[in-house]
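Could you have a look at this structure, given as structure tokens, before my questions?
A protein chain is absent from this complex, but the other protein chains hold their places.
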């Protein structure tokens, strides 16, 4: 394992410390927790917005804490949900009396831990609502399954629900736009290499030198198909088609080309060229594009494509100002 | 070679196309060149600022094109300087009559190609000045050597010379602050894994499973020492000490913890924690910190540390607004 | 057979003993069809839970269960943390105020725990989760009462039966048909919980 770390068991704590040391004017930790918050929480009159999950997806989620997006991010151990007590502390810290909204990626652990925290907070008289993001079309979705995973599309939920909350909208309105994003966002990922969880020291799965895996999850959960590595154009086709088969997109969409960690920006831009070409051939208009590392999986090589169907409301919320470490516009 | 590309020989062209497709409201290409420019060049009354070099260092340099930083970036093939004709076209495109300033990283190829372009531009009546960035303390510096390489410290030159140019300062003033940054900035890098140039398909060097190389260049040029991989704290010590041995730092400094490509943000933040600790023990005050991928080396794993000694002038220029893809504040 | 706070603590002690002994094994079950941390999660959680309850002086079993619940919830993490946490919390609520639990009161507690797990996990039997141990065991206790050897056999059989199931809940669900052939990790740790109960009840 080649990593710039000290004690693997302290990696998350060390990271959080190094993060707030880097941006002390913007971020603070909630003492004795793994919560990273804006400097001025609770923001008077504003619904508090919280996300979080296992670590290893940086800049998610602490990178999205700031004006126009999250009020706090709760970090678990690498690829492990934070526990309810941590989430509860975050809820209490960001509630200004207008209630708190939780953005949860659809993993059993995350859902259960955040839901428990919500129950504990409600027991303390705090109004809590939530949305469960499940944008990954690689997984079958039905009430008899675990359901789809939440991946990079989550960042659009942060952005848009965050913009709504920043406007001073009430909790039910924040929930409404968050659910609207979830209904309109789809993603599909692929990997070229595995990643290594610091505490385990071993790759989470194996891929041959000329193999790629389509539909893989951001913790290395198996995908749809393992096959010979294709060109950027073939990969663009595969990801786009899987998404478009799941849902129709038309008119204006937002595109996110997300790097999983080790893939150079050069490759993400090459993929973007091919994706944009395919979309334009299909008459889908790209309103806005985001290329970069938004939801990573440690040092995994690979990427994901996310499409978000826009309407006028989503466009204006997507365009609203945001001032966070990892997302600023 | 596991890469999301089409034809390796078209990788740079594909990347540039994908880049301007992603941000059409901010960037444009200069037709039939590898130049990426702001939308509104030449900016009336402003010195034009240009940087560039081989590709593979993304977001450098096109990611720094925009208000408050560069007017244009010239991309060469991967790890290969762009040719003088390309640089000349960029110079002509951004000159508003106030002259053009070139930020060149100190590599033989870059220096010669940019200098030739400057001569050609001067022959066409355009005033051109330049600075050669050589922040890498890993290399010995004397007039009898190639001199120090330019690495991540270059980004501070873009930022500060860019802010000065944006103020409407004249060419000699832009040159003065750029030289001031070069005199005050030092960097030191280390690598854990090599990278693969698409056209060659092979790793540029080899490192054993438990080895790291201290002082490596951003194209895999050999460093000072190859040794057993250390902890984040040991690496922080090694990089910081090499820099502080080269030059005294005191009072306010800016810190950049730069990822070389494959190293997760988590590790960069862990390193940051350790670097900040060392600096604070030495009584050096960190005025501002930047953690992320600023000057990469394809998918190399590793990082670099950059320190910039600040005075009041540099602080205010560093703080000035910037609006580019990769650097916004 | 009656359960007081001391016996409740002994149950946790025995459970912890088994979890620590089988930490590697539990993790190995979680590796092929999960993320290989179940043994770590459980060992961390029960170690802390035991430390907590051993230090305390509890008037009722419900008080023991509550501290166990809160410790598991904040220390285990992952999916199993809130599940086992919820189980002990519901058990605590269902048995609240009673210094000593008789058979029927304790089984009511276990029923509440099972309901809690099913609600929290939105899972039912046949989905290759810990529910596939909890539900048959609780039903067996309802039918047969406390009989240590029978309890042990029932729990063991239920655990082994998860091997042939296809996972539709939890991480293992992403492996779909490939999850068949592996015992579910949470089913195994639940088996240790009931095996410990059987031993404590059997006076071992």
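To keep things simple, chains are lettered A, B and C as they appear, and every chain counts its residues starting from 1.
The rule is short, and it goes like this: a residue touches a chain if its C-beta (ideal position, glycine included) is under 8 Å from a C-beta of that chain, and two chains touch if they have at least 3 such contacts.
Given the structure is predicted, the values throughout are model-derived calculations rather than measurements.
Participant: For the full complex, can you list every visible chain touched by the one that's not shown?
Facilitator: Within the full complex, the chain not displayed touches B.
Participant: If the hidden chain were put back, which of B:113, B:134 or B:154 would touch it?
Facilitator: Result: among the candidates, B:113 touches the missing chain.
Participant: Pick from B:83, B:96 or B:127: which residue touches the chain that isn't shown?
Facilitator: B:83
Participant: Which parts of subunit B face the unshown chain closely enough to count as touching?
Facilitator: Touch with the absent chain occurs at residues 76-77, 79-86, 107-109, 112-113, 115-116, 139, 144-146, 149, 200, 204, 217, 219, 221-222.
Assume only the chains that are shown with their structure count from here on.
Participant: In whole angstrom, how far does the Cα centroid of subunit A sit from the Cα centroid of subunit B?
Facilitator: 29
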